[in-house]
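Dropping the structure in here first, questions after.
Every protein chain except one is present and positioned as in the full complex.
First chain written, first letter: the chains are A and B, and each begins at residue 1.
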Amino acid sequence: MSFDKDPKKTLEEDDEFEDFPVDTWPDSETLRETSNVQTNLWQEDWDDVEVDDDFTKELQAELEKRQQ
Amino acid sequence: MSNPLNQFFQELHNGNDTVLSIDIAANGQLIANLQNHLQNTQDDMMSSLVEKAKLHNGSWTRYNILVVSFLKFCRDVDPWSLWESFDLVFDYYQSLSNCLLNDSYPLESLVPLFKLTTDIVIPLAARLDENHEALGTRKHQFLAHVSSIISKVFNSVKPKFEEISSRFEDLPEKQKVLLYVSNRLNNIYMRIDSSSSCANIFKNVKPKSTIQRFSQFPIREQIEYRYLLGRYYLLNHRVSNAFHQLNRCFEMLASQQTVTPALRRNMHRVLNYLIPAGILFGKVPSMQMVAQVSPELARSYTPLIHIVCEGNLAAFHCWLAEHETSLRARRLLLLLLEKMPMLLYRNLVRRVVLLVAFPQNLNKISYQAVENAIRISLGPPDRLARLPIIYRTIHAPENVGNVLETLVTLTFLKANCFPLSGQCVFRKTANIRDIFPNINEKLVILFPLNNEDSWLDE
Partner (left out) sequence: PAAAAAPPLPSDVRPPHILQKTLDYIVENIIQQLPDCESFLWDRMRSIRQDFTYQNYFGPEAIDCNERIVRIHLLILHIMAKSDVEYSRQQELEQLHKALITLSEIYDEVRLNGGFCPNEAEFRAYSLLSRIRDPEYDKMIQDLPENIFRDDKVQLAICFRRIISNSNYSERGYIRTENCMNLYARFFQLIQSPEIPFLMSSFLEVYVNEVRFYAVKSLSHSINRKHKPIPMSYLEQTLLFNNDEEIRNFCKYYSIDINGDGVLLTSLEHHSHILPDTKPLKQSYLLCVDGKLQMTSLVQLINSGSSNDIASPLLESK
């Protein structure tokens, strides 16, 4: 997907899975193990995301100013 | 040279139903021979030829109708253009599916044929629908017609009366294609704006299945099933369920050893929905990982991660406005408009506690401080003035009381509100996590997964 470039008309089709080859899965045990696959897609949580930006600085300055 | 029609009947007598295939690539020789042979055969003549052949002792009327429709197809098809011959194809497909409805007939060998034909018919119907204006048909007429045919086959799969089978290979053919059929139907429903029809399919797969475990179905179909189920949940704003199915789907794709371009494109398709679902579910996607699959998605969502983390409402609404067309097309816009602000507020109020209360060792913050923070977060009024109403009407600094109450009632903020004195009081602690617990953990408790899906994970 590229944002705002897809004409809506073909989007539904575009969102449909296309045929893809699958690795052979000898037995169901192998399958179960995939639930432990670490894809690393997700980080810890919001509180680990460091932000040090203009918005935070503005917030801090404003809050301090109004407290005086 | 022997009569190709007699040869054809002989094959059918021998139980070789593959000769009934309309797949020109695989069965073209036979179709061509029959076309030559049948050029001057009228419809009624054809019917009586089939009757005389006494296929299945002549006792299976629907089978005879199928064979006739196949022969008509052979006689009249333009081999260079299935497109021109779509009525022949649909007649044949209808007759074929009718044979599958009654399990007391020997339909096993027709099921693979049905699957194969479905793979030909759906793209054909989609192409016809794309040209509905020129053809003078309704917008989704052909796909809707195909879906009604497939859904009859789906409905004819009997709920559990057969022995539960431990091996996929031992299942009756209709059971083997149950997930395939469900996926085809759900895909069509999504495409023809009839996603509410998916509910009935998702509800009935398990009762109809005689398989021991979901994981015995072909893995490709399992993956697609979860993808469709996840998208369906997201359409219904059920974030935790959507996340679970889409994430599992993505994991299964990502665990494949051979990464082909098609596989990667499918991962991209899942991420289109999984990323927003994950963020709403209180998780933060790793943009390095996303970028490996799709640099565009990473580019689009990286700013959003920062915006949510900061609690920057003005920037959030600008981001939505910027991506409105594509989000709307995926029906994600209103979902995000409704459900993202909670996270922004949580992160914003958390920032206020860290900046104001903690340095002074206070165990409370004033509504006023939070209201100021919201005002800063919303930016100067003229910043959003040019955006559509939905981006500048819902949120206001005066919402401060309702914001804090909502966070507290959902246990995202462990505190008590004092609306009269305008204070929000929490316990004395130096650990911010005591006041703002992990959102995802809270959401997992508050919005448990649908029990009806638990068999997918057994």
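By definition in this document, a residue touches a chain if its C-beta (ideal position, glycine included) is under 8 Å from a C-beta of that chain, and two chains touch if they have at least 3 such contacts.
None of the values given here were measured: they were computed from a predicted structure.
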Sole residue of B:87, B:119, B:170 or B:398 that reaches the chain not shown, by the stated touch rule: B:398
Residue in contact with the excluded chain [from B:41, B:165, B:236 or B:292]: B:236
Of B:289, B:354, B:408 or B:432, the one touching the omitted chain in the full complex: B:408
Touching residues on subunit B - with respect to the absent chain: 138-139, 193, 195-196, 235-240, 280-281, 328-329, 331, 333-335, 337-343, 345, 388-390, 393-396, 398-399, 401-406, 408-410, 416-420, 425, 443, 446-447
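Here is the rule we go by: only the chains that are shown with their structure count from here on.
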Averaged-CA centre spacing for the pair subunit B and subunit A, given as whole angstrom: 18
Subunit B to subunit A touching residues, read off their complex: 126, 187, 190-191, 213, 215-216, 218-220, 223-224, 227, 231, 247-248, 250-252, 254-258, 260, 262-263, 265-266, 268-269, 272, 274, 278, 282-286, 289-290, 294, 296-297, 300, 305-306, 308-310, 312, 315, 322-323, 325-326, 329-330, 343, 346-347, 350-352, 355-356, 368-369, 372-373, 376-377, 432-433, 436, 438-440, 457
Contact set on subunit A toward subunit B in their complex: 1-6, 8, 11-23, 25, 28, 31-32, 34-35, 37, 39-49, 51, 53, 55-56, 58-60, 62-64, 66-67
